[in-house]
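Only a part of the assembly is drawn; its chains keep their places, and the rest are absent.
Chain nomenclature is as follows: A and B, assigned in order of appearance, with residue numbering initiated at 1 for each chain independently.
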Amino acid sequence: MDTEVKKILKDVQNGDLSIDEAVLKLKMQPFEDIGFAKVDLHRGIRQGVPEVIYGAGKTTEQILSIVKTMRDNGQERILITRITEETAAGIRTSHPITYDANGRIGYTGSIPEADGLGKIVVATGGTSDIPVAEEAAITAEFLCNEVTRLYDVGVAGLHRLLSHKEEIMNASVIIAIAGMEGALASVVGGLADCPVIAVPTSVGYGASYGGLSALLSMLNSCASGVSVVNIDNGFGAGYLASMINHMEAKR
Amino acid sequence: MDTEVKKILKDVQNGDLSIDEAVLKLKMQPFEDIGFAKVDLHRGIRQGVPEVIYGAGKTTEQILSIVKTMRDNGQERILITRITEETAAGIRTSHPITYDANGRIGYTGSIPEADGLGKIVVATGGTSDIPVAEEAAITAEFLCNEVTRLYDVGVAGLHRLLSHKEEIMNASVIIAIAGMEGALASVVGGLADCPVIAVPTSVGYGASYGGLSALLSMLNSCASGVSVVNIDNGFGAGYLASMINHMEAKR
């Protein structure tokens, strides 16, 4: 792979390749094959963000191997989602890792200073939605965002939500996380004038059908500016919120 | 059938039957068989309300025949739900009928004075929910209730709903009608301290699945005091609201 990257750079040096073309080429290319996984090494270049490992269904050994490959290639800041305390401990034997049990999420390297357009508000309908919220919040913080947490502000006690009206109205992006009837997204979407990322959670019982009720609610939200990610996908919401909070002119 | 009723009354006269037993017997009994339907003639006695005909899937001829049987048996006030303007016109040729095109509902006889415990609020999320709301409201009015209509107060524009906070907080019973994400029931349920009857409607598109989204939302409402009836079942909500609004001591 090195050879390939070198070739691209030489081509630039030689004038055979413009800077623009070289960037495009690099975006399309380097990853390292370690057998059970193809480790993506230039995503930093390609999408401008640190690397992320989705930990669910991977053994500690597999994760360790991917982390090692990344760090060997100079990637210092790595986010690892959906891992247990045990897996985090296993990683810590070889690599320094900060772990949050609530959000089942860890990272190597440090949290950098926030540099987004504004604050990202992470709001939950209830106490049981907090694990998903922490996955979203820590992801956003890891990606250089300031995060305001508003937990347990479900719509059945509207006064709890309305007492935070200002945080909601001044947010840059809002992540609205709720299970059961998922109405939080619509109410927040109606109050705010910024993008709202709705995350249905599997919290609930009976006819909540593991998050389906909240998912359908959020997809049908009659408030404008609301979009939805997968059930319990705190990482996806945090990642997208950061992307939006770092928008800049592209011309 | 007459003979049966007479027998019960004679038994009471003779002292063979107590008043209480006679009432129970009457509750269990009279209906008239007109071939394609068994017309229930003592529901007035049995459940204390005028008679109702569910018009959907019945021909004008069938409805006319049922209405005639009822009126021949002395039932003056009859409510007929889910009928078209044409059917209403067909009935009007033989029986005086008041018809509301919005709620697709008609009735013979007059609307009596309201005598419930308080007001029934009928609230809708949007303009398209009004047909279901009118079915509910007219049913409740026909059953002697005062009705307050709050239409188009969906949660995506919370200020519209909050501007009616007082009507909501002072209601005796609230019927919350909404399609799409159905969040109205939860928000109203959180504000009010009276029973809330939630009616999902088939209003919406895409992942609203003909009212399923609203139905699941409402069943999963985290507000207390909320119960749900079938999709688009305005009549059922109006009937139940009236029952609750006419509760009295039973000891």
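Keep in mind that, in the parts below, contacts are C-beta pairs under 8 Å (C-beta built on N, C-alpha and C of every residue); 3 or more make two chains touch, one makes a residue touch a chain.
Because the structure is a prediction, the values reported are computed rather than measured.
With respect to copy number, the whole complex recorded in this structure file holds 8 identical protein chains, 2 of which are shown.
What we mean here is this: only the chains that are shown with their structure count from here on.
Chain geometry summary: the mean Cα position of chain A and that of chain B are 49 Å apart.
The residues of chain A lying in touch with chain B in their complex are 125-126, 154-158, 180-183, 186-187, 189-191, 204, 206-209, 212-214, 216-224.
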